[in-house]
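The other protein chains are all here in position, but one chain of the complex has been omitted.
For reference, chains read A, B and C in written order, and residue numbers begin at 1 within each chain.
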Amino acid sequence: MRISVQLKDFDIGKELKLFNNGDTNIGAVVSFHGIVRNNSEKSLMHMDIEQYPGMTQKAISNYVEMAVERWSLYDALVIHRHGKLLLGDRIMMVATAARHRRDAFQSAEFLMDYLKSRAPFWKKEVTKDGYQWVKSVLDDESALERWR
Amino acid sequence: MRISVQLKDFDIGKELKLFNNGDTNIGAVVSFHGIVRNNSEKSLMHMDIEQYPGMTQKAISNYVEMAVERWSLYDALVIHRHGKLLLGDRIMMVATAARHRRDAFQSAEFLMDYLKSRAPFWKKEVTKDGYQWVKSVLDDESALERWR
Amino acid sequence: MIKVLYFAWVRERIGVPYEIVETQSGTVMELVEELKQKEPRYEIAFSDLSAIKVAINQELCEFDTKLNGAIEIAFFPPMTGG
Partner (left out) sequence: MIKVLYFAWVRERIGVPYEIVETQSGTVMELVEELKQKEPRYEIAFSDLSAIKVAINQELCEFDTKLNGAIEIAFFPPMTGG
């Protein structure tokens, strides 16, 4: 299990190599990564991600532990960047390793849903006209319902 | 879109780098890879994967096209190996790229469910006592129900 | 004339990966019955059809599908890829 909140970029290939720890029970690995995409007006210059240092690591560890227990994971990884990110930059990644594919998929979706609306990060979209804080959407909140 | 049925190993990091084609609409990438895991008696020596050449590429293309259309994917990738594979070897990978995470997750699961029981591959587990063909499980068949 | 292919344990029971068959059968099922008449190894391989899948011209089909001048037909167990 590894959790990292960092300014710098990460290499998904390297992370997945380290991640695959050689346990011969692992049959399925799911990974997700989020990328800074353009906004609807196609005017995004960059994104700024603010965090609540101290709480981020704690909150993420919590959800990772919940996932590991619930889906009997052999390994789990969360990397989340903060600070200034350009269009196309990697924002974060999640990876889960299980015996069967269903557990790997479910736990990765669970982690994403919780990171999205329970880990203390806030995204700001900067355009040439100024900036705006990304609004949370009801969909993200109701996504948590399925895990209860 | 890339589909490859091959004997040789692949590098997930490199594949995901090529895969991310720079389209600024892509916000979410999901990847899955399957690994040769031990059998329940912990006696697996290696695995042999037989395929139906000609039909494999065709069948996979079919399911990839279905996924791209249904979830408005910006890209999709399937690599599946055949031949002799050792414990811990990568068997196959799937990757999907979408605007939102839900579409990327759903399409990757869809592709996995179809590859599992509709692409013409057959796994054989070789132990020191001989070998046996892996049996399909009812679960894999019923997994297709949710996509109808 | 049709090319008949076998995979996995169906191939092992029949003993060849493929063969060319001269047939007048109208459907997949008629072809299976015709093969079963030929030799015991076909009878053994096709003894439980619920465990066997068929593809005509590399597309999955059913046992009651018509051959309709098909070039290639394949018999195999349920797939176990992924």
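By definition in this document, a residue touches a chain if its C-beta (ideal position, glycine included) is under 8 Å from a C-beta of that chain, and two chains touch if they have at least 3 such contacts.
Owing to the predicted nature of the structure, the values given are computational and were not obtained by experimental measurement.
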{"item": "Shown chains touched by the chain that is not drawn here", "value": "A"}
{"item": "Option touching the unshown chain, where A:Gly22, A:Gly54 or A:Gly130 are the choices", "value": "A:Gly54"}
{"item": "Touching residues (missing chain, whole complex) on chain A", "value": "34, 49-50, 52, 54-55, 58-59, 80, 91-92, 112, 115-124, 133-136, 141"}
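In this text, only the chains that are shown with their structure count from here on.
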{"item": "Most distant chain from chain C, judged by the mean position of its C-alpha atoms", "value": "A"}
{"item": "Intercentroid distance (Cα basis), chain B paired with chain A, Å", "value": "23"}
{"item": "Separation of chain B from chain C, taking each centre as the mean of its C-alpha atoms, in whole Å", "value": "26"}
{"item": "Sequence positions of chain C contacting 2 or more other chains", "value": "82"}
{"item": "Residues of chain A whose C-beta touches two or more other chains", "value": "101"}
